[in-house]
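The chains shown are only part of the set, and none of them has been moved.
So that you can tell them apart, the chains are marked A and B in the order they are listed, and the count of residues begins at 1 in each.
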Amino acid sequence: MSRHFTEESENIRLEMFMDAIMSIIITILVLEFKVPEEPFSSNGDLLSFIHHLLPSFFSYGVSFMTIIALWIDHHFLFRKINKADIRFVFLNFLFILFLSPIPFTTALAGRNYTNPYAVALVAINYFLMGTCFSALWRFAVVKKMIPDNKLKDWFFKRDMILSNVGALVLLASIPLAFVSTYISFVLFILVVLMHLLKHFFR
Amino acid sequence: MSRHFTEESENIRLEMFMDAIMSIIITILVLEFKVPEEPFSSNGDLLSFIHHLLPSFFSYGVSFMTIIALWIDHHFLFRKINKADIRFVFLNFLFILFLSPIPFTTALAGRNYTNPYAVALVAINYFLMGTCFSALWRFAVVKKMIPDNKLKDWFFKRDMILSNVGALVLLASIPLAFVSTYISFVLFILVVLMHLLKHFFR
């Protein structure tokens, strides 16, 4: 009974645990912005401090939107599932394993936005997270955790395809960081916008 | 079915996610108070350390009350809504996007309370957050997400007006920080008190 997370109440608990972790990571992102403990000696110093943070704000914004997009998709996936099993639970935690370092890789890429290794690292992180999420969808389909009538939904198929397209674009953004880190950032934004905007075309 | 967050259970999930984020931000605020790792060498040093923190405590208190006021209003808004849609979800996340930097802008303004740029920055942050919250109310009204009988409630109309008034005062507090940062702080307190105290006049 309890061994396979088959009861609906268990799905809810799992989703709540995932929600808690996602809400914490999304707010922890902002802890990377450290305010100097001493007051700035002049307006110029403060403005230059803010100016220096701009790439970090940008990097923060991309990760913020990415986690929001994943939360919405994760939510829709769980709406469609009518049972789960322990392997699905493990896949969820694998997803969390790749989600957790986002505050770290985001800050690293924000502060070193022209460094290809730093940007490639956040690209790898996004790619692993996205791939893991695609695997969650695929697993749910293969294991027939989703009722047949929902599987035939055109929008469901489209979202699965977009999920794979997104993962491929993120994969491409890893080597492209060594051509120009700006290309990678543009690709990050394209992927997150694709995931967010698809919800308006249903 | 699941595409528009129309089920009540979905509203609850969204509200819980928002609650989780608000509870984390309200507690993360306090992480900006760093205790020196070495013990103070004298009572005088410790007292001077505490004395230096007073403006930061004040700034913290304003942000704490602001988030509490927003939580209460957010709670009342969700009590009135009987359905939602994906755009309403996005507006909620836009609200969170402006809520998240509050620990950063609060600490910056607390440690640089006489610096007009630092105080204008937190004013901009409050303004965007407040405006976004007003937009949530307006959206819920325009999209008829609130039953008619609740819309006609006098207190509902009053709260919508106060929400707009608050946003306007916060808008004014941005340039006024360059006249005197104290004026801005007084306006912040007036706005938050207005939002908190209105609940006693129903």
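General remarks:
Rule of thumb we're sticking to: a residue touches a chain if its C-beta (ideal position, glycine included) is under 8 Å from a C-beta of that chain, and two chains touch if they have at least 3 such contacts.
Predicted model only: the values in this text are computed from it and were never measured.
All protein chains share one sequence; of the complete assembly in this entry, 2 are displayed, while the total copy number is 4.
Keep in mind that, in the parts below, only the chains that are shown with their structure count from here on.
After Cα superposition, the angle needed to carry subunit A onto subunit B is 90 degrees, rounded to a multiple of 5. Distance between chain centres (mean CA atoms), subunit A to subunit B: 25 Å. Residues of subunit B touching subunit A in their complex: 1-3, 10, 13, 16-17, 20-21, 24-25, 28, 31-32, 34, 86-87, 89-90, 93, 96-97, 100-101, 103-104, 107-108, 111-112, 115-118, 121.
Here subunit A touches subunit B in the complex through residues 15-16, 19-20, 22-24, 26-31, 33, 35-40, 43, 46-47, 50, 61, 64, 68, 71-72, 75-76, 79-80, 155, 196, 199-200, 202, going by the rule given at the top.
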